[in-house]
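One chain of protein is taken out of this complex; the other chains stay put.
As written, the chain order gives the labels A, B and C, with residue 1 at the start of each chain.
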Amino acid sequence: MAAKTGPMTTIKDSVHDHISVDGVAADLLDTGPVQRLRRIAQLGTVTLVYPSANHTRFEHSLGVYHLADRALDSLGVAGTEAERVRAAALCHDIGHAPFSHNVEELLHRHTGLYHDDVTGLLVDSEVGDVLREHDLDPERVAGLVAGDGQYGQLVSGELDVDRMDYLVRDAHHTGVPYGTIDHERLIRELTFADGSLVLGEGNVQTAESLLMARALMTPTVYAHPVARISKAMLRRATERLLESPDISAEQVRRMDDYDLICALRTAPEAEAFARRYDRRELFKRAVWAEYDDTPAHLREADHETVRELEAEIADRAELSPEAVVVDVPPEPSMTESTAEVLVGGEVRRLADRSPLVTGLRTARKQQWRMGVYTIADATDRVGRAAADVLGLDIDGALVSSVRRRVNASLERFEAGADE
Amino acid sequence: MAAKTGPMTTIKDSVHDHISVDGVAADLLDTGPVQRLRRIAQLGTVTLVYPSANHTRFEHSLGVYHLADRALDSLGVAGTEAERVRAAALCHDIGHAPFSHNVEELLHRHTGLYHDDVTGLLVDSEVGDVLREHDLDPERVAGLVAGDGQYGQLVSGELDVDRMDYLVRDAHHTGVPYGTIDHERLIRELTFADGSLVLGEGNVQTAESLLMARALMTPTVYAHPVARISKAMLRRATERLLESPDISAEQVRRMDDYDLICALRTAPEAEAFARRYDRRELFKRAVWAEYDDTPAHLREADHETVRELEAEIADRAELSPEAVVVDVPPEPSMTESTAEVLVGGEVRRLADRSPLVTGLRTARKQQWRMGVYTIADATDRVGRAAADVLGLDIDGALVSSVRRRVNASLERFEAGADE
Amino acid sequence: MAAKTGPMTTIKDSVHDHISVDGVAADLLDTGPVQRLRRIAQLGTVTLVYPSANHTRFEHSLGVYHLADRALDSLGVAGTEAERVRAAALCHDIGHAPFSHNVEELLHRHTGLYHDDVTGLLVDSEVGDVLREHDLDPERVAGLVAGDGQYGQLVSGELDVDRMDYLVRDAHHTGVPYGTIDHERLIRELTFADGSLVLGEGNVQTAESLLMARALMTPTVYAHPVARISKAMLRRATERLLESPDISAEQVRRMDDYDLICALRTAPEAEAFARRYDRRELFKRAVWAEYDDTPAHLREADHETVRELEAEIADRAELSPEAVVVDVPPEPSMTESTAEVLVGGEVRRLADRSPLVTGLRTARKQQWRMGVYTIADATDRVGRAAADVLGLDIDGALVSSVRRRVNASLERFEAGADE
Partner (left out) sequence: MAAKTGPMTTIKDSVHDHISVDGVAADLLDTGPVQRLRRIAQLGTVTLVYPSANHTRFEHSLGVYHLADRALDSLGVAGTEAERVRAAALCHDIGHAPFSHNVEELLHRHTGLYHDDVTGLLVDSEVGDVLREHDLDPERVAGLVAGDGQYGQLVSGELDVDRMDYLVRDAHHTGVPYGTIDHERLIRELTFADGSLVLGEGNVQTAESLLMARALMTPTVYAHPVARISKAMLRRATERLLESPDISAEQVRRMDDYDLICALRTAPEAEAFARRYDRRELFKRAVWAEYDDTPAHLREADHETVRELEAEIADRAELSPEAVVVDVPPEPSMTESTAEVLVGGEVRRLADRSPLVTGLRTARKQQWRMGVYTIADATDRVGRAAADVLGLDIDGALVSSVRRRVNASLERFEAGADE
């Protein structure tokens, strides 16, 4: 029996005002893995660009829980099914490593796990105990976190409450208004059709507004060049840390931000980075290349290959390998295009209705940048070395013109201090 | 000499907080034509959809003045040139008829003037006197309002402060967040290059965000179907009013909202409308057709032709001609596509840089709707008559399917009450 | 049976976001008396001080309905009782005359009715028909509007939802943040104890915050001197209008703002005022006196006496009686001091718990001002005449010092233009 029981807690939130937590969620709130989210920055190193962006995965998780609760209400889902979804909403981020996505790829190479692979964390932990006390199966909750089934789409899908919360919350805390979506309307308009979670009749613009918001927040906030550089540095430092025999990737995955920063500060391999990070002495850009100017073999290179290229560039530029970072983003994703909307009583893919979605897909590719970063006074020689080594179709004299071709829109705030 | 002089007035505004008004603007504030804007609703009949949208052209004009002042500051423009722009910003809307754009086309047919044709209003009026007292030439101010010259672009152009103010203000007052742009950033990033007003380096997204905001506000607010229907009714009533020999189009143009409503209430030709308007008993949709389903001859029909078609439809449906409105919007405009941005030191058209702009252009056409509206209990027979008369390529049985093909996203709030 | 039935309408509000209207409220929405509230400015002439303050009684009434609905939910009140309260909340302001409170006292002298005397309007009108269709007794709904009974306190009492809505809404639209209360918390904390509506345990500050908000909004917004002056002028003009045999106080009471303004514009007795109002050419202050400096006989003078004093002052200053207004506010009210809060399980008057409440009572008296207003170029001679006639204990030479003793905090925005 999973009806809501026990005392209700009301929590004040800067985005959703009052959030009422009860039932299984109230008990989950007191567990270590959920409380740990208080010490994981939602946007990792983005605070180095937007100093107000210090919000945490904990407040975000409360927000996702709140929106899930309202959506379930609006969809008329109650009982055990609803409790399971609420539990998944509150716990959906407990698999995050310190600094959220910043070291996720690195840890995945070591552990094979992404942040939404939470089965292990849910089954064998006090979280699992709480779920079982409420007669909820941890594995099914983990399935919802991974997006399984009809209700999983609400937690992790095209139109999920995760995205609705983070866009509004990130806008509130960074001060960048682009994420200010009409989340109340989105919640009210969610409905199920043919087993899919879709937006009801009359919501093409509502769906578009969600995509627009993300399309504008991505280059301005999430993939801001300064955030990318600092993330690349943090990743590199953590990589060095993992070379120490005393520390495992699984341990890092369980750390919070405090642990990781302190570990970096004390590890001989990483302390130089920690000092730079504390003082915000970030690497500068040596060279950037757009998607079409980046050779395919480089776009597809695996981690080892990239490390070798970095070493080779550093060698040519007479620097230590630590001083060069090659940052190759993943292929531009197309995932939003599957969001669905009811049009004239039929479920239609938004991509088929919305010419804007096609534009967004192209925009994403246009915003893609491969970057090589290094210490402030070596950008010129690293730029030339990188052009040679990476086979960018330019000679040294052209590096600067490449730099100019950069989508300048990605360079902004604190530019003087950073780049 | 047009330096700022005289006492400064500080006005509290719900959008920009404190607005300081001095120099010529402080004197213009006290003139009749500017005070009249207090009684012209910014969004006309949109308040019938969004009840909080009661803001006026006066507060908008103050906002435009404020943003112009800040932009001039940021651009380093001072002295007489700046005073002229500030005067134009504050006065840019004095040519608006009651209910803003709602009866603009109608009056244009009678007077040949649009709301930004303000030369007459500026030269021969107390506004002109104030301008001359400050050694400003009314004709040059009128030129700025019409968008002439380098500085005219700031008042009326692709990236003008008019649009920046109204998007944010309309969002604030309707409660629809889509207009929440980063206007401070836009203002700071304006610059002149090759005699054009452009956005500086690194602002492709900034420019896109302005277009997105408008693209989402248009169907949701400005062209909301209920707003279109009530606007069509108001236009029709005013047309009848103008048939009276006692009242001229020029007189209506000088009225404020109070005058027009009272005139409609007392004119025998229009009082039925006034009663409907006061009670919000609006016409309902008989048929809608998308752009490609509307015959070209209908899309291009002039006013007289449309009146004849309405009469013919009414006749077939056995209704008085007053009870049928055929609403043919103008061709979808493409104007934004000329906005310019600095990229790599060169002025580039946003349309060439931004795949989103292409999407927007298509979206605008997709949102276009021809509509036939009538009294609540005659929608079926008017729908059939309209399909026949207008040569929609459908027989009566298909009207409802056409209706379903309607971009459902345009149907929303208060739907139950309205349509 | 008064369960919620029929279609639900969702209305977007700039303050509360989405408001769902159903049951009797959805039907009341379509009545003339409720739609008329769209054309009654919430704050009357306050827009002459705060140009963004153009919100209406209609949107406020929707807000009050919404908060009542949430409070009923939180209090666990449902069924007919709740429908009755919701109906009262939506209709609570239908008794307002044009420009809300501005001419209320004047009409009361003629009709004996205040804005919350709505029995007549509810019983014999289409509103009454709708109520009866929903099996609700119009007289009992009118009783709730007047504050009768336990649930009447929710609509009109110390801690009513009317006040919660208007403080937040007026802050939103004026831009003055003082009214920004935590209305969600207030709603959640309302409870019944011993038949009274009180705030639950732990809410002394919550209650205080409501009083503080009003204490700061009153002098800054509601009783701003420019608002008082323009209100006095509007009242005077309406008084002249009522001298015409063609128009009755009951008719004026049923007008909307458009009607009244147009009536003033066309009535020979009032057109001079209308012209002034349209151009915002307001009277200026000739003299102000604090509470203790105003003789008791003047503070208690009835309307006729005040008219005679005005005539006498005008006579001495060689002006027409129309050019002098003596404005004597009512005695400072003390009503808030009865709000109650649970403290340690007992119902306690806030006044007994909160030293701030005592301070507020004194502050209200300190803010009280008697004012004499006249045309701009006669303030000096009217000031001297007023001192004489009103028996202010000062000779002509002291008028200016009285003026200095004025609580300067009441003079603010647009001061240059107004006073």
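Odds and ends about this structure:
The criterion applied here is as follows: contacts are C-beta pairs under 8 Å (C-beta built on N, C-alpha and C of every residue); 3 or more make two chains touch, one makes a residue touch a chain.
Model, not experiment: these values are computed from the prediction.
Among the residues C:A68, C:L342 or C:M370, only C:L342 touches the chain that is left out of the figure.
Only one of the listed residues, C:D182, C:D256, C:D278 or C:E340, touches the absent chain: C:D182.
Across A:T10, A:S244 or A:S320, the residue that sits in touch with the chain not pictured is A:T10.
Looking at chain C, the residues touching the absent chain are 176-178, 180-182, 201-206, 208-209, 212, 215-216, 219-220, 341-345, 353-363, 366, 404-412, 415.
Where chain B meets the missing chain, the touching residues are 10, 17-18, 184-185, 188. In the full complex, chain A touches the hidden chain at residues 7-15, 17, 26, 29-30, 32, 35-36, 38-39, 47, 50-56, 58-59, 62, 172-176, 257-259, 261-262, 278-280, 413-417.
In the analysis below, only the chains that are shown with their structure count from here on.
Separating the centre of chain B from that of chain C, both taken as means of CA atoms, is a distance of 34 Å. If each chain is reduced to the centroid of its CA atoms, chain A and chain C end up 50 Å from each other.
Looking at chain C, one finds that residues 10, 17 touch two or more other chains.
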